[in-house]
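Our next item is subunit A:
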Amino acid sequence: MSDYILELSNITKNFPGVKALDNANFKLKKKSIHALLGENGAGKSTLIKIITGVYNQNEGKLFLNNQEKSFSSPNEAMNAGISVVHQERNLIRRFSVGENLMLTNLPKNNLGLIDYNTVAKESKKWLDIMELDIDPNTIVSDLTVAKMQLCEIAKALSLESKILLLDEPTSSLSPQDTKNLFALLKRLVAEQDVSIVFVSHKLEEVFEICDEVTVLRDGKNACESEQITNLNRQKLVKLMIGRDEQIIKSKKNIDFTDESLLDLQSINTDLGHKNINLNLKKGEILGLYGLVGAGRTELIKCVLGLDKINSGQILLNNKEIKIKSPKDALEKYKIGYISEDRKKEGLILMHDVLSNAGITVWSNLKKILSFLNDSIVYNKVDPYVKQLEVKTPSYQQIVSNLSGGNQQKISVAKWLASGTDILFIDEPTVGIDIKTKSYLHELIIELSLKGTSIILITSDMPEMISLADRIITMKDFKVVGETINNHNYEEMSSSIMGNIHE
Partner candidate 1 sequence: MKKFIIFLTSFFALLVSPVFAGGHGVTKVALVPGGPHPYFAAWEQAGLDAVEDFGLGKADYRVPAEWDLSQQNELIESLVGQGYNAVLVFPGDAVGTNKILGELDDAGIPTAALAGCVEQPTQAKFCFGTDTGHSAYLGTKELIKALGGKGKIAHFTGFLVDPNTTLRINAVEQAVSEAGGGVEIIQVIADIDAYEPADEKINAFMAAQGSEVDGIVTTAWVPAVVAAQALTNMGDKRIKMVGIDHDEVVLKAIKDGYVHGTMLQNPYGQGYIGSYVMDKVRQGCEFKADAPWKSTAQTDQFIDSGTVFVDISDVDTYVMAMRGISLEILETFDSTYLNCPS
Partner candidate 2 sequence: MSALLKKDWFGLGLVLIFGSILISLFKPAFISPFNLYVLMLSVSLMLVVAMSQMIIIAIGQMNLSVGAIGGLVAISFTGLMEVYSMSILPAVLIGLLIGLACGFINGYITVKTGISAFIITLATLYIFKGMNLGITEAQPFYEIPEAVKFFGNAKIFGPIPYLVIIPIIITVLMWILMNRTSLGRYMLAYGNNVQSSELIGISSTKIVIYAHVISGLLAAIGGMLVVCRLQLGTPNIGDSWLLPSFAAPVIGGAILAGGKVDVIATAFGVILVSIISQALVIFKIDPFFVQIFLGFMILLAVFINRYREYREERRTKVFSDE
């Protein structure tokens, strides 16, 4: 008996034109937390889909408890004790927590009807195991994002799963919630005989929680079941991207006594922001840090006129302005917003590259009688698309067919093309591979050096500390602190977290 609960050997998976996996191996030890890492497109998600029965491999074998298996549907994998907790929340929002937990196997009474008392009782068991204080009758849509994530894990556990695949489980969690989650995962491994596959872009977390690491690069193993203790951050990054990570730091001298370009004064909003004061200098990168639910994105949306500002003033160059809509912001005041949710708010996935990259400039480019053709738009946006090294076969390519990184580049390109003075950038690198990520970082710095003023929202502390000139901390829809960034990670992070947990 080997002590591997799950073993994949020499897996090859071909898609038309692409070899997604090429002789990849993956071994999961019993009662361990195993990190599966790799750049976007390295084959991680293909591997996960093979494990969970969504795809079948072309070559290679899959062993579960030393027995060869092949799953033809997610259901079969689930019945064999393999559960995946997806990045996208997969709970039924209008159902109660308890029903969600028990959905695949709803308890019935003698008449064959669902017995909701038992549902509550049974599901409570799993919530208790996770030490979650949630009433099973709560409707999911009433929960916080963090609790939804935990409920997803509880759901996986309730299926008596012995293997949990967690796909970016912390991407929307606050540091505190992340800590709680990790404590829970460790306990599950120790007490419930669960083995965990952990997928994340946040390397700090990998070092914090994982025992072993498998890295994929271009569909092949860059390393296989390496002990975490044998690795450090630099080595890991090198394994993932095949070269050393370039660490960038903004070297700028902003005179913070200068007049502000944009000034928010005692802003109170319909969404619940209280007395927000903010100012942005010319050429500055102002970081907005806070936990999910601190009201940062919401504040920006209020400034853009999408929700109501009840009192307070917005000054641009010391003149009071009223922004009615993003259109107003763009056309009158040259303010742009790069959304955190590029699929939903950033891009029109079903449209081609040209119309996505050009959407912000149509109004400026239109000729008499609102005439506009492709070549006018092309001439305008082409330099920016080239500058950003967007990889696309043509401008007629539908955006949804591009990789996440290239999509993000396009949603940045359209704002570069629009030539705004002020850019609000919201979580620019979520789910982006390291190469594109560092590229985008350079770009943001370059932009600010050229005079664009930027408000940067990110939950990625290292990103914040390497990019921002000044960091504002928000909590519960209020500003709770302001720090000038000295780019020293330890100092800055403890100061920011201090602001939050005061």
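The candidates came about this way: all candidates are chains of the complex that A comes from, given by their letters.
Note that in this section a residue touches a chain if its C-beta (ideal position, glycine included) is under 8 Å from a C-beta of that chain, and two chains touch if they have at least 3 such contacts; residues count from 1.
Being a predicted model, the structure only gives us computed values, none of them experimental.
Enquirer: Could you work out which candidate touches subunit A in the complex, given the options 1 or 2?
Expert: By the stated definition of touch, the match is candidate 2.
Enquirer: Could you please specify the touching residues of subunit A with respect to candidate 2 in the complex?
Expert: Going through subunit A, the ones touching candidate 2 are 73-75, 78, 84, 86, 88-95, 99, 103-104, 106, 108, 112-114, 141-145, 271-272, 293, 295, 476-477.
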